[in-house]
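Of the protein chains in this complex, all but one are displayed in their positions.
Chain nomenclature is as follows: A and B, assigned in order of appearance, with residue numbering initiated at 1 for each chain independently.
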Amino acid sequence: MENANSCPSLKPNEYKSGTKPVWCPGCGDYSVLLSITKAMSELNLEPENVALVSGIGCSSRLPAYLNVYGFHAVHGRALPVATGLKVSRPDLTVLAAGGDGDGFSIGGNHFMHACRRNVDMTYIVMDNQVYGMTKGQASPTTDPDWDKSKLTPGGTKINPYYPLVIALASGANFIARASSTDPNGAAKVLVDAIRHPGFSFVHMLSPCVTFRPEQKEWKKMVRPAPVEPTTDAAVAAKRLMTDDNFFLGTLYKGNRPAYQPELKSTVEHLSELEQGFIL
Amino acid sequence: MTALRIANKPELLARTLTMLSETVERYDLFADQMEVVNNPQAAEIFRWLEQKQRERTQVVQDLSEGLALPHIPPWDYHWDDAINIEVPGHASAHYMMTPYHTLTLAIDVEQGAADLFDNIERDTELPEVRKLAHGFAREANAFCDYLKQKREQYPLPQAGWDEDEDPPQFLE
Partner (left out) sequence: MNDSASNPLAPPQSKGAPRSLSIAMLGSGGSGVMTAGQQLLDAAGQAGWYGMMTRSSGPQIRGGEAAALLRLSPQPVETHKGRFDILLAIDWLNADRFVGEITLDSNSVVIGDVGGKVPEAISAMGGRYMELPLSELAKGISGGRPNMVALGALAQLIGLPLEALEKGLTKSLAKKGEAAIEASMAGVRAGIEQASAIPDIPPFRIDANSQRERWSITGNEAAGLGAIRGGVRFVAAYPITPGTEVLEWLAPNLKKVGGVLVQAEDELASINQLIGGSFGGTPSLTATSGPGLALMIESIGLAVASETPVVIVDVMRGGPSTGIPTKSEQSDLNIALYGLHGDAPHIVVAPMSIGDCLFTTQWATHLAETLQTAAIVLSDQSLGQTRALIDRPADIAFVSGGRKITRQAEDFRRYVVNESGVSPMSIPGTPGCQYTADGLEHSPTGTPSSRAEDHIQQLNKRKRKLDRFDYGSHWAKVEGEGDIAVLTWGSSTGPVSEAIDMLAAEGRKVRLVSMRLLLPAQPERLAAALAGVTRTLVVEQCHGAQFYHYLRAHYDLPGELRSMAVPGPLMIRPDDVYSELKAWEHL
């Protein structure tokens, strides 16, 4: 019963907005939604003090289904929106969420710099290795020989991107993998991620039943990582480089201080700023 | 909570309530999903299941009246979302699922629950836990039988039940 300090004041269900999702029945994202509500309940977060920012894609529809402040932004830009929000409103709990195309392709540069900047927020990427909203094209995490998209006949022939390795190299302070096939385990990872200071990255395996039905097999492949979270980046590097994409749990917990400028005025009157202009 | 030793009666009640409530929520979600994908037959059965499950939850709620139930964090429940043991997994829903599938899903859940309570009854040394688990198992088995009977009204799905000639939609 680790982390169960008190009885949550809101049930997971009370973090839902009542808007019915447009996701396909059977989609892993339903389970991720549940995990997020369970994590928020366990953390006793007040819905009005939480903001969830997303980009574009199936998983980016998530904010509308929650009873917290939400921002459904443009494709690839969830992290900058979340960064601006958290830096200027450090009192809020800020989460960002999206898919593999949103986060690693069009938003790839922001991912790297969000890791590096280490603002205190949690980024959940629901990875299904495919673009669902535009009808099933290859994403940066798609295997090179996956040939089901008309856009890449015969497969992409390009090696996939390893988001956890990139996160570590870029400076993320917390790196974990969870799976929609285990929503309770995912809730635990999310609780840890939100609690950990700085930028937390959660790689969330979330199968696409429509375009990648073979991903139903993921449930047989995922397993808890047989290791404890490390604070040593070198150990983590080896762990992540040899990872087969199916180990679940917290894999790295850094101790870099989060980036948060102090927002405190030191002038009595704005006219003090004008002194430099006066001859 | 498969193969878990139960410490006392409040813990068993807390775990059972969580399990039942989560099942209520899942049937509610499935009913919503089926409404959204225009599958009224499956939606109707899920609504019915939700209602039934709600009534059963109320019974356990009444049993818990006046007892201080412990808070057990979600990760203490080992539910596999891909299968339907104890609670239905999200992955089990399909937009073209038939009433037969819907009831089979519920039967699996009840069977899983019944097995669980059987195990608890077998493993515990506490008489009050044993008694309660026994009752829950009996109840789950009865409901399971009832569902099986209900399922007989519906035909077995034919091969190709999930074939859709139209392609998926472009959204964004």
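Simple rule for what comes next: contacts are C-beta pairs under 8 Å (C-beta built on N, C-alpha and C of every residue); 3 or more make two chains touch, one makes a residue touch a chain.
As the structure is a prediction and not an experimental result, all values here were calculated from the model.
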Of the chains you can see, which ones touch the chain that is left out? A
Thinking of the whole complex, not just what is shown, which of A:A51, A:A97, A:V209 or A:L240 touches the missing chain? A:A51
Residue, one of A:C27, A:M40 or A:V68, that touches the chain absent here: A:V68
Name, in rising order, the residues on subunit A that touch the hidden chain in the full complex. 17, 19, 46-49, 51, 53, 61, 63-64, 67-74, 76-77, 79-89, 91-92, 109-110, 112-113, 261, 263-267, 270, 272-274, 277-279
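Assume only the chains that are shown with their structure count from here on.
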Subunit A touches which residues of subunit B in the complex? 21, 25, 29-30, 32-37, 70-83, 89-95, 97, 167-172
Complex contact set, residues of subunit A against subunit B: 1-4, 6-8, 11-13, 20-22, 24-28, 30-31, 34, 38, 42, 56-58, 75, 133-136, 180-185, 187-188, 207, 209-211, 216, 219
